[in-house]
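Every protein chain but one is kept in place in this view of the complex.
Coming up: subunit A.
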Amino acid sequence: MIQASGLRKQYGTTVALDGVDLHVREGEIYGVLGQSGAGKSTLLRCVNLLERPTAGTVTVAGQDLTALGSAELNRARQRIGMIHQHFALLSSRTVAGNVAFPLEVMGVPKAERERRVAELLELVGLDGRGKDRPHQLSGGQKQRVGIARALAGEPAVLLSDEATSALDPATTQSILALLKRLNAELGLTILLITHEMNVVKSVCDSVAIMANGRIEESGAIADLIRTPGSRLTREIFPLPEPAPAGSVTLTFTGDPRQPVVSEPVVSEVVRKFDVDLSILGGSIEELPAGPVGRLRVTLDGADRPAALAYLRDSGLIVEEAA
C-alpha cells in the first residue's frame, strides 16, 4: 500500500534520511520506532510529500507521488489521512467545522458535508460535540476530532505523527484502541511513528526500528520475535546487556506450534536433567501476535548441554552468553 524506495533527505549537510526502504502492506498497522532525531518524522512527512525527498520514490496505493504535479498531488493527498502530535485543529472553527474542512477542500456540497461530519463524529465517539470549540475538549477528544478529520476523505492510508505522545497513558490506550478498531472495521492501513515501545506493542503488526536516518531492522513483529538476536526483542524485553558470562536467555516466541509462556518448560528441564537453574530476570508481554516472553537464567550442572538442546528442541530461542 505504501512503498518507499531509496529515500534520502538532506538539509544542507545534515542527512535526515540515508537510503530508507519501506514497505507497508494493505490493511496492516506499521510502526516506525526511534528516538527523536532518528529521522522517523522526516520519513513520515516524505510519504505524503510534506517534505520532498532529495532522492528516492514514494508510491501510495499504486500512485507514484514523487512524479505528480502540485494539483495532482493535492488530489492524492486528499486520500491520505494524517493525524498530528499536537492535533493541529483550527481554533477558529467548531469541532464540526474542523471535520468539514477537508470535505470543503474536496468540494463536497454542504448537505452532504453535514451528513458526513455527523457520521464521522459518531464513528470516533464524539456525537453531539459538533458545536463545541476545540479548546473546550480534552487532549484525547481533540485527537478524536483529528482522526475524524483525517478519515473525511475516506482514505486508504492513515499517517500518524506521534499521535499519542502528548496524551496520558489511559488516553493513549483509548486512542490506540480506536485506531485498532478503524483498522479492523474499515481495513484502514496505518503508518505510525512513535518513540514509545508501548504503542508498537499494543497495536502494530509490523515495525521498523530507525536510528541515524536508517532503518536498522524491519518486518512483521511475529517474525522479528522469532529471529534470534533481533533488536526488537531486546527492546521489548529490556534485560541488562551484555548478558553475564555463562547466562542463557530464553525467548518464548508466541508461535502457536511452540511452548507458550504458560507452559512449565523450565520446571520440566530441572526435573528431567541434572541442572540447577536460577532466574536472573525476565518478562512477559501480550502482543497482538500472542503472548511472548523472555527469560534470562543461569543453568549449571553436568547435563547443561542436554538441557539446552531440550529447550531448543521444544522451540524456544536459546541464546548463550559467551
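FYI, a residue touches a chain if its C-beta (ideal position, glycine included) is under 8 Å from a C-beta of that chain, and two chains touch if they have at least 3 such contacts; residues count from 1.
One rule holds in what follows: contacts and distances are computed from a predicted model.
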Going by UniProt, what is the name of the one chain that was not included in the view, given "Fe-S cluster assembly protein SufD", "Phenylacetic acid degradation protein", "ABC transporter permease" or "NADH-quinone oxidoreductase subunit K"? "ABC transporter permease"
Hidden partner chain, touching residue among A:34, A:153, A:213 or A:293: A:153
Of A:15, A:50 or A:239, the residue touching the omitted chain is A:50
Which of these, A:90, A:184, A:279 or A:302, touches the one chain of the complex that we don't see? A:90
The missing chain sits against subunit A at residues 48, 50, 71, 73-78, 80, 82, 84, 86, 88-93, 101-102, 104-106, 133-135, 149, 153, 159
